[in-house]
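A selection of the complex's chains, in situ.
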Amino acid sequence: MMKKVITFGEVLMRLTTPNFARFSQSDAFNINFGGGEANVSSSLAIMGIPASHVTVFPDNDLGYAARTTYLKYGVGTEFMQMKGNRLGIYFVENGAAMRPSKVIYDRFDSAFALLNPADFDWESIFADAQWFHFTGISPAISASAAEACLQAVKVARRMGLTISADVGYRKNLWQWGKKPSEVMPELISYCDIIICSKGDANDMFGITPNDEKGSFKSICQQILTQFPQARFVLNTKRGQISASHNTLSGQCWNGTEMIKTKTIDIPNIIDRIGGGDAFMAGFIYAYITFQDIQKALEYGVAASALKHTVEGDFNLATLQEIEMVVKGDVSGKLKR
Amino acid sequence: MMKKVITFGEVLMRLTTPNFARFSQSDAFNINFGGGEANVSSSLAIMGIPASHVTVFPDNDLGYAARTTYLKYGVGTEFMQMKGNRLGIYFVENGAAMRPSKVIYDRFDSAFALLNPADFDWESIFADAQWFHFTGISPAISASAAEACLQAVKVARRMGLTISADVGYRKNLWQWGKKPSEVMPELISYCDIIICSKGDANDMFGITPNDEKGSFKSICQQILTQFPQARFVLNTKRGQISASHNTLSGQCWNGTEMIKTKTIDIPNIIDRIGGGDAFMAGFIYAYITFQDIQKALEYGVAASALKHTVEGDFNLATLQEIEMVVKGDVSGKLKR
Amino acid sequence: MMKKVITFGEVLMRLTTPNFARFSQSDAFNINFGGGEANVSSSLAIMGIPASHVTVFPDNDLGYAARTTYLKYGVGTEFMQMKGNRLGIYFVENGAAMRPSKVIYDRFDSAFALLNPADFDWESIFADAQWFHFTGISPAISASAAEACLQAVKVARRMGLTISADVGYRKNLWQWGKKPSEVMPELISYCDIIICSKGDANDMFGITPNDEKGSFKSICQQILTQFPQARFVLNTKRGQISASHNTLSGQCWNGTEMIKTKTIDIPNIIDRIGGGDAFMAGFIYAYITFQDIQKALEYGVAASALKHTVEGDFNLATLQEIEMVVKGDVSGKLKR
């Protein structure tokens, strides 16, 4: 039995207006559940990698509905706590053409934000695990979430897990008293793989390009210098043609060279939310399976592209579909 | 131009699973908006009585969607503030037969709960008004909401408005530090008309029946003694045959006698939430129009019965429909 | 091959708010098509009696959509004209409990109302027919519709068809210049079977009960006297417990005695519109099949009861289902 991937983070109920309707005109919401880290677990479970998600759900019918959704897709729920009062929510209005999609968060004082770090026995959680993934969202939510994150990475490091972190800066969060620059560097110092954009590097670590071209490479070099544990810095490049049409590629600095994928065209987007998490899951799947960064990036980009064709945070693309795109078949030809 | 009725209280977004679905199985919510006091304003506006609702909505797309819903039905929105971050929510699962409807509230730290009492200029608000209605929910929400309520009743009293209060005890609220018995008596002391059940009388004022039969009359007498400003104590009696079938009647103690309505049968219930508010609106409409308690109660009960046939918090029954039921026609005969 | 039943009358597009929603709150309509006479044809076709409907549809996509609906259920469309500009519409809001269903008609100047009587070659239409059915709605619509009706009954009489007429008085119609009492007696004088309530008898023929009890029998006797061609006067009695619960029975005066059915209880009504037409179809089916008035009435009432469980004007009940109710089985027991 393969060892598990463990993810940690808040799960939100996602309420989306149907058929691209605006908030001002809709009289219904579609219900989904998602979270930057849980999306990675669900993607991995669908691809066949054992994955468990660690979180806190409120002890009410909404919390149970959320949990059963992860059960349904095969995510391990053994470390999910049912405790507290509210499930964080985010509202989504899907855009089209030049009209952007909009997200409204309503997540303060959620069961997750009010977690007790002492409730997590990380040694048990990681007992059967090979990889730990978290994002910059969790430490941004509350002091206790940041504390739980820190405990997690310390134990994961000690127990020898591979640790990946998606350093995503969310300016609406970080309201609990500390700035990201006071919190993130310590967390990241335990990580092997860092997903980080130029903007994140500046917001989180105060790192700006130090070469003339303002290259991403120069940022990666500084990150690897500042965080010697880290081996890889990853990023995706999204071409934003319209709300309905993007392009996507990935790159990774391995300390020596910048490994790049081809660019995939993503027309007729159905739902782009969760695209970054799908990339991460594709990357982890392929890295675990092939130990090959180029392949891992290609799987990540293919998985992410397919996610744009699926409604909801979960990437319901199958491994076969991802591999078809990895092989360059983006024709979408009918399968009978 | 008739003088306005003013209502004050929180408006929540109501998210209801369609077609009686359980929370655990639904993948969509229908969106409505409602609140115990705003429901009275919307009902009155539909019946042709000018009514404005005073509240605070968050300054985001959801707050604007809520406000426009009141605009749509003719409620005055001139005293609605757009300020703060979150709109309180309540989730509803409609029951059937022996399965109860369920409500989950998610309303803490809403824009309304965090209101600033100084933001309300009650003298302007009441300038053109004849009636002020509030409920026991508002003072239960937060210290500042309770404070705003108190300022409102003081000014309303001074300016000579008729004041009505629905003393509804909600045990899940009242978490801001004071008990209802420390807050409600002062508020109620300014009121002319008090809607109060036996249970509420005990929870809010510590009043229990002092005759052998444990009669509602004995409670009313004590209330009128404790609150000399008050002229009427009202109540509705709901016969709970099943989640799909109720009966309803109303009664009012006027200091001398207990005035009662006939009992209306309410089969095939579509949505019972807001039934009490519909009663209140029917009562206020008829009391303003006819100055007759018996008529006011009959309109209240008829309006409430009709509310059970309409989805959402708003009572979309028209005056003609209410009057048909007041006249005893509950045949539901097709109108061509 | 059995000879056809021919019906003549306007078909309207019926737009119904879904899920009992009120007009003021709905953002969608369900689409059905129906008409008092066409509903008889569609019911008969479903029961296996060849039936063709004569009408005029506008020559546009809506007219074609209407016509194909009749094709689908096996109604003969060979005498439907595609001509003119507008399809009459009626809007329906389904009631519940004490809230009545509401109908708004929008049918003036429809393709049918503007028909040219010369367009109908009644001798061809009736060439292969045994029965002609019409209602008091058609002559109420326009002078030309009344004229076509008159030509039809004259030819039908001459060609020996059985003629039935549902004398339904619609006070919103009859705006083309003549009163029903100037038009209907001549039309009815050609009929064998008259469906007529007490109210209709008064509105259409000025006939009121002439016995002390104000009996329906006394009306029937006067009708048979006034219209010697007629053999039977039928009526249904609807008990109107609520919009969701009716009872139904039927009766027929055959010149000698009043034949009556048992009363069927109709709880949990889904859609009562078309119930009278379903009765008529059930009656015609059984009268043609068994030549027995008691049976014809029982089939009529059973068919009508079942219609209340089906959304739309069409009675989609099968012959087996109708016969089960005729036999007294109203248990609704699951059929596997």
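When the chains are written out, they are named A, B and C in that same order, and each has its own residue count from 1.
By our rule, a contact is a pair of C-beta atoms (placed from the backbone, for glycine too) under 8 Å apart; a residue touches a chain by one contact, two chains touch by 3 or more.
Only a predicted model underlies this, so the values are computations on that prediction, with no experimental measurement involved.
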item: Oligomeric copy total, full assembly; chains in place: 3; value: 6
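Here is the rule we go by: only the chains that are shown with their structure count from here on.
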item: Any chain in contact with chain B as well as chain C; value: none
item: Cα-centroid distance, chain A relative to chain C, in whole angstrom; value: 63
item: Residues of chain B engaged with two or more neighbouring chains; value: none
item: Of all residues in chain A, those that touch chain B in their complex; value: 15, 18, 22-24, 26-32, 60-62, 64-65, 68, 85-87, 89, 91, 93, 102, 104, 106, 108-109
item: Residues of chain B that touch chain C when the two form their complex; value: 19, 73, 264-270, 305-306, 308-312, 314, 316-317, 321, 324-325, 329-336
item: In the complex, chain C residues that touch chain B; value: 19-22, 24-25, 95-103, 105, 170, 172, 240-245, 268, 272-273
